[in-house]
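Missing here is one protein chain; the remaining ones are kept as they sit in the complex.
Up next is chain A:
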Amino acid sequence: MESKKPPPSALVDNHVVPGDVILDLADMTNQTIKLGAGLRQDYDTIQATSAGRLRLSKPNKYWVESSQKRLPIHVIFFWQYIPSVEDTVLGIVVDTKPDNFLVDIKGPNFAFLPVLSFEGGTRRNIPKFEIGTLIYARVVKANSIMNPELSCMDASGKAAEFGQLKNGYMFDTSTGLSRMLLSSPTCPLLEALGKKLSFEIAVGLNGRVWVNAPSPSNVIVVSTAIIRSESYTQIQQKSMVENLLVKLS
């Protein structure tokens, strides 16, 4: 076991652009670091390959949180979301094939959702999804040459919240914002909202968020708060939510 901790990169929580050197491996030996999205090893250095905010999850996980705009799917260089295994995503059914549902997950290609990948799924009980159905699913296969594959079961074969989402409202945000919403401990925005309002939320790492609440006005309040918090710090988020709730009551 390593006794001393690796010094964190100076750029943590700062904005980085492609080409920025995040870490120099030459002066850190016998240490393991884990690289996430937007980073690449180039000989002895770790460089950023996308623009965004550098994040560090203690002790040694680095990634670049980037926010990308709603962009044409066919522009390959501007993918909004690059699927990776074990991501939870919100997809929209765009087509049904005998073996698969074709699902739009904002990636470079449509994802396949095999009709049998539901809890207790057999040929007999294929779910009927009309086009435009919103699905909460898990990425099980993701590589650069094949379409990604989704599943509506967890690793042990249980449904575990996956599947069709009914009612509620879905909106697009950036991938960075959706990561922030999923971060632990719970982000102050959701915590502050949750104290006053009751709502259900599903966040996909592909930058889609689904919100449901008993009354439409609550859904709108929550979704507006989330969309507005894009560039806010944690303290700003809290005060923004407080202001919003004061206005409502």
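By definition in this document, a residue touches a chain if its C-beta (ideal position, glycine included) is under 8 Å from a C-beta of that chain, and two chains touch if they have at least 3 such contacts; residues count from 1.
The definition used in the following text is that contacts and distances are computed from a predicted model.
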| item | value |
| --- | --- |
| Missing subunit (named according to UniProt) among the choices "Vacuolar protein sorting-associated protein 16 homolog", "Protein ECERIFERUM 7", "NADH dehydrogenase [ubiquinone] 1 alpha subcomplex subunit 6" or "Putative Ras-related protein Rab7" | "Protein ECERIFERUM 7" |
| Chain not shown: contacting residue from A:133, A:147, A:174 or A:237 | A:133 |
| Residue of A:116, A:170, A:201 or A:245 in touch with the missing chain, whole complex considered | A:170 |
| Omitted-chain contact residue, chosen from A:104, A:154 or A:200 | A:104 |
| Where the unshown chain meets chain A, residue by residue | 71-75, 92, 94, 104, 110, 130-134, 165-171, 210, 216-217, 219-221, 223-224 |
